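Some notes on the structure that comes next.
Not every chain of the complex is shown here; the ones you see sit where they belong.
All chains are identified by letter, namely A and B, in their written order; residue positions are counted from 1 within each chain.
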Amino acid sequence: MTAAPADPSGRPAPGGVVPPVCTPLTPGLEVDTASLERLVGHLLDAGVDGLFVLGSTSEVAFLPDAHRRTVLETVVKHVAGQVPVLAGAIDMTTLRVIEHSRAAAEIGCDGIVATAPFYTRTHPAEIERHLRDVAAAVPVPLYAYDLPVSVHSKLDAGMLLRLAAEGVLAGVKDSSGDDGGMRTLLLRLREAGTTGFSVLTGAELTVDTAVAMGVHGVVPGLGNVDPAGYVRLYRHASEARWDEARAEQERLLRLFDIVNAGGTDRMGRGSSALGSFKAALHLLGVIDCPVTAPPQIPLDAAETDRVRRLLVAAGLL
Amino acid sequence: MTAAPADPSGRPAPGGVVPPVCTPLTPGLEVDTASLERLVGHLLDAGVDGLFVLGSTSEVAFLPDAHRRTVLETVVKHVAGQVPVLAGAIDMTTLRVIEHSRAAAEIGCDGIVATAPFYTRTHPAEIERHLRDVAAAVPVPLYAYDLPVSVHSKLDAGMLLRLAAEGVLAGVKDSSGDDGGMRTLLLRLREAGTTGFSVLTGAELTVDTAVAMGVHGVVPGLGNVDPAGYVRLYRHASEARWDEARAEQERLLRLFDIVNAGGTDRMGRGSSALGSFKAALHLLGVIDCPVTAPPQIPLDAAETDRVRRLLVAAGLL
């Protein structure tokens, strides 16, 4: 593994295991701050290296601004500087993203994560302008979020290298699933001698191989459920214990089947996946209520039982 | 043409020519309320039947919440009840859309326009739940916005008919471009005897034929530039003067070429189209500044001149 690059600003550069933190809700759909604090404690106790709040796994797309603010305030205060906290600033275009970013920076997050524009029909020149404008307007490091499944465009590798070299971006969270592309980016960054740029993968099922390719960190949604597993996996891989890493990754891969609990007949994959993470956290006693935000379809009793059985099989329950 | 259906609530049901109102900005990217009032006057003077604010043509995806509020307050106050005002509540999911919707209703709009969820991976059952939840939470009529190019899903006709029959939806703004589907919907609504449901097409180039199919209104972005032309066109078509309607539509079709002023090499189609509408409004003296919100790429002088020449050719300048 390549060591996480030093941030020229002196801030701790997020790297290692950086779970995207679920957002526990009350039955009345308010942020359940007590459960959120317990979840943060659950993650920190497992030894994670950073936290990513207000990403897809956090249901950021479902949270009103006041909810987002509560999440950030709760987590930043509870973490109290023990690890870096990255905050998603997920919105359609530049001015809206800048507003979210500034609010997050004021609350004290250590970095912002922003996608390309979405909903609008866009263009590579507009994506680059967007990231430059956001970076210029925000007082903390900016990470690009490559999430084609939501954004419907893929970040161009040449642009990332350019913005990395200029220091506009501090890194990328790559949830594109394009491992060949990510590896090319990693190699080019290394050959260019670019420092201060972290590549974090959003892939949960290929952490060992991603570390072998040189990523600086992983952002596994399933890390909410089994953070200790991901910490072990990451350490095995970082220290080149490949057999142990593979065994741990395969155990987590089996556990990952919880995301299929709801199927695709009566709900979308997002409802099933986020519902299963929250069902698992509820079954583990970490959060008080497994509800997800509307219009997601909730898991029923049989589907929740499927989650329970997989937790048992994984040795977590 | 089928007459615009009566709204059971007694509110005026939007129909006829309902332009989606551009949002003039100052060079500093604030809402230019004086220009916005002039634009509203320009539209009302031409005899439009309603206004749609905070839609795609309004750059809603680019406007922070405070801008959106200013737009709504300015337009609702300036219109002063002369025509119905619909407001887009464009955001990713239910709770966020409800917030925008309530804010718009408080300001005094006559109806809300909302898309299916986007950014998240969704499912027909989630789309239906979303529209039902929004309708239940909002005190004014709800119109579904069918905009696959932005939302990446198409509203299901069966669902629209169901929500129309139940009175959940007051109409649909169809910008899907699927004229066969729209016509099927219109026929099924008529056969079911459903009233209180308006079908508004977003297509600018097929107003005469859409009226022939029975739509209740049209929402042409180009109507910002030549509202009188669209009013004439709509009246010709509504009164079955098909030859006059066709001639007017073809004149507007030639004018519509302004949306290609910026091309697709150095900017996206959105930048070119919205930039051309604003350039035209600026050249016509309606608004003070043609700037579009970031990260859109502005038209350059040559591109703006292309707009100017098409305005001259259309007899507008």
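As a convention for this text, a residue touches a chain if its C-beta (ideal position, glycine included) is under 8 Å from a C-beta of that chain, and two chains touch if they have at least 3 such contacts.
All values derive from a computational prediction rather than experimental measurement.
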Number of identical chains forming the whole complex, with 2 shown: 4
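In this text, only the chains that are shown with their structure count from here on.
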Computed distance of Cα centres, subunit B from subunit A, in Å: 36
Parts of subunit A lying in touch with subunit B, wherever the complex brings them together: 29, 56, 61-65, 67, 90, 92-96, 99, 117-123, 125-127, 129-130, 133, 149-152, 264, 266-271, 293-297
